[in-house]
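Note that one protein chain of the assembly has been removed; the remaining protein chains are unaltered in position.
Take a look at chain A:
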Amino acid sequence: MAPKQKKKLSRRKKSPKPILAASEDMEPVNMESMGHPEIYPLVLTTKTQEIFNCRIDEDITDEQPYKLINKEDIFEDLRNRAAVSDFHPVKKIVQEYPGNELLLVYDKDFKYGLNFYLIGTEEGKENYLNPPEVSEEQEEYKEYIPEDVYIYKPPVSKPWVSLGSEKEIEEESVTESTKQITYMISRKRSEFGAPIKFSDQNASSVKDAYIECTAYPDKNFTLKQLEKDVGMQVIPQIKDISTQTKWTYPKNATTQYYPREFSEEEKETLKQSKPLVDFLNNASISVEIALQQNEITNTFIDDWKHLAEEEGTFGDKTDTHLKEYQSFTDLHSPTEKMITCVSWHPTIYGLIAVSVAVRLSFEDRVHFSGKLLLQPSLILFWSFSDPIHPQLMLESPDDIFCFKFCPSDPNIIAGGCINGQIVMWDITAHADRIENVKAGGSRSKKATLKPMFLLEPESNKEAMYIRHCAVSSIENGHKKVITDIHWLSDTFEINRMGSVFENRSGICCQLVTCSADCTICFWDIRPQKPLTPQTTEKKKEESIEIPFDVPSTFLHLDLSWKPLTKVRLSKGETSLDHCPTKISLKEDHLLCKTQDKVLAQSKTAKAEEMNPYHNLESRMPNLLKPIDDFCTKFFVGTEEGEVIYTDWKMEKDPETGRLMPKKPVSLHTIHDGIVHTIQRSPFYDDIILTVGGWNVAIWKESVMTGPLLQSCCAPKRYTSGHWSLTRPGVFYIGREDGYIDIWDLLEKTHEPAQSQNICITMITCIKPWIFSPKQQFIAIADYYGTLHILEIPWTLSRPSTNEMTSINHYFEREVKHLEYVEQRKKIREQEKKEMEQEMAKKKVKIYQKSKEQMEAELKMDYESYLELEKTVLINLGLIRVTEKGSYSDVM
């Protein structure tokens, strides 16, 4: 503002200010607002103008628009006209005016609003009078701006004119408004540097130690929350608690105690004490009541539950037929073969061994004997996974008619030949091949879709011929075909006498065979202690080179194997002996049941890596303990259809001193043909099934009067039979027309419950086998060499709830029936005797009659005899009828 004012000040135009006519009280208005505080605009009337000689256009012209007026003149005017005077408003200014002459300027343009204005200050007067040239010059310069020549004018220092800015500066400057207070603090010099001890002090404890400005709730600033959003969740009360226990290391602590007992004397004294006697008398009453209650009836029995049959059948209940599963035929053999014996592998699933023989009669065999020698006789191992190629083929010197797996080691097989030799095989070396049969077969099938014959060269499933490792001695063994072979159980062994000893070796090491030469032989597979060393030397010279791939398990037996004992079934005085076809020992049924036992045994044998059969030690007859109470009796079925129950134990004949077999305990001729099956039931030790000829018989071992059940003649001959392994009352019979009859003793006992056709020819062997509780198979071999595997349906494999007890009852009933029959027989005999006696008595009485009566009677008898003679002769036509009368009499 200040420089602006200065500028305006410098460029000010005319200076004299007109004075307004105003009252004396009013402050004269100056042109401060326009930046000229010394200019006071005035209105001068014409009168005033005349007085002061400043008439417009006369005294005051454009050239001289101002007039200097004396102060006294103005005062005089003012006295004359007082308030009317034009100079009234500026009266004060005039009074205060230092000089004598005031400048009055004519405002032609009414720049300041009125026609005249008065300049109130001396300086202003001076400025107006003097610098108008400058301003005019400046105006001239302003008009002549576009001049190129610029004349530099150095700045002229002017005295500073205060325009009021000091006030602002003063306001904004910071000065100390308050007086500073000075404090002087002094301290003793000795206290400087002394150790400082700080201490805590609660501020509130010392009075006035602090000044606080406590907060207080000001109601102006409290907000009341009227709405609140709250979320809630219900949880169960949870408590976390932890405790710590002292961990001491665990220690084993044992306690041993024995019960307190009374000594014998104490017991005796107690027994005699009165309180005990009284107690017993009292207690026994209630006890006996309770016992009798139980005897009367079983109160806790649930009749409803016992009424129902077992639920949860697997499969169709109505399906009672055997379902065809698979069949195996040897397609590679040139001649027609028949299957003579079938045996399931005891441990491996799906493996079945079959012995095949040439289907020729004896004459044909002799005739073609040359050709037959060239063909190997085989036992074929079939597996479920491969129906075309047998897994293994065991070679034997001649046709095998029966064979068995060794129960303690399924890799040992013993078979009986048609020529009377026993053949032993050891397939331990090939065991893994047949064990992995199923897995390998299925894998190869899945991998490629080629037909089976294309896989032959790639797969290593070529059936190998495995040679037998031992055959029995030809001279000392059987002379005719071996019809049956069994392994003796590993719980006992027998010696030459037939006495039974315990078996320490834990394996089956003895065999029993029966053959058509009417002998039953017991064999031991362990090496015999050489009695004379010379014989062994002789053997060494004669030893034949054995092919390298044959295991040497039974090398000691090869060709020198002699039976341990021979039991001849003689018929007594006659030279004809019984020709045994099948035998049944007591422990045979264990073979079916204890499959697990065999598994366990074979596993343990493998774990030991030392097959006991490879390290057979010779017998030690003197060290073994004899088993007493061992039943050495067994059943034999013969070719003539007899069932013999005999003993194998030899006894010393008192006359000759030789060992003689005992006479058979009982002999029954029941069957009309060869007895080809004698089998003990897998459920009962003493129930035997015999099948032969046209009928079936069931025997109980202790009942020697006759069979419990004997079926009537069947329409077709029965050729094979087997008990069912799971149902005690079911057995299967094969017929010669290829039908299988399934008998169920609970259903019908006079005829088979079911009959099913299997093949077109004679069934030679039936063998059922259990693989799992839900899967049971039956292998049926026929005369044409085909082996059929069928699946046994649920109804035939699953026994009903009380089947065992029902069958038991049935057999007991039958036994009772037999006993009754026996008794009746006896009674009948007795009756007969009595009748005869009576007859005899009668006759005696008759003889006591008089002689004459006797003679008369004799005569009458004689006459009646003559007549009879005549009648007969006439009927024969040897006498002609001569008289009619006699003819009529005759008629």
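Quick note on the criterion: a contact is a pair of C-beta atoms (placed from the backbone, for glycine too) under 8 Å apart; a residue touches a chain by one contact, two chains touch by 3 or more; residues count from 1.
One rule holds for everything that comes next: contacts and distances are computed from a predicted model.
Asker: Which of the following names does UniProt give to the chain that is not shown: "GATC amidotransferase", "DNA replication complex GINS protein PSF1", "Roadblock/LAMTOR2 domain-containing protein" or "Cystatin LXN-type domain-containing protein"?
Answerer: "Roadblock/LAMTOR2 domain-containing protein"
Asker: Of A:259, A:334 or A:370, which residue touches the hidden chain?
Answerer: Touching the chain that is not displayed is residue A:259.
Asker: Given that one chain is not shown, which residue among A:223, A:296, A:331 or A:374 touches it?
Answerer: Residue touching the chain left out of view: A:296.
Asker: Taking the entire complex into account, which one of A:163, A:209 or A:270 touches the absent chain?
Answerer: A:270
Asker: With the full complex in mind, choose from A:163, A:280, A:429 or A:873 the residue touching the hidden chain.
Answerer: Looking across A:163, A:280, A:429 or A:873, the contact with the absent chain belongs to A:280.
Asker: In terms of residues, what is the contact footprint of the unshown chain on chain A?
Answerer: Contacting residues on chain A, toward the hidden partner: 259-262, 267-268, 270-277, 279-292, 294-296, 298, 300.
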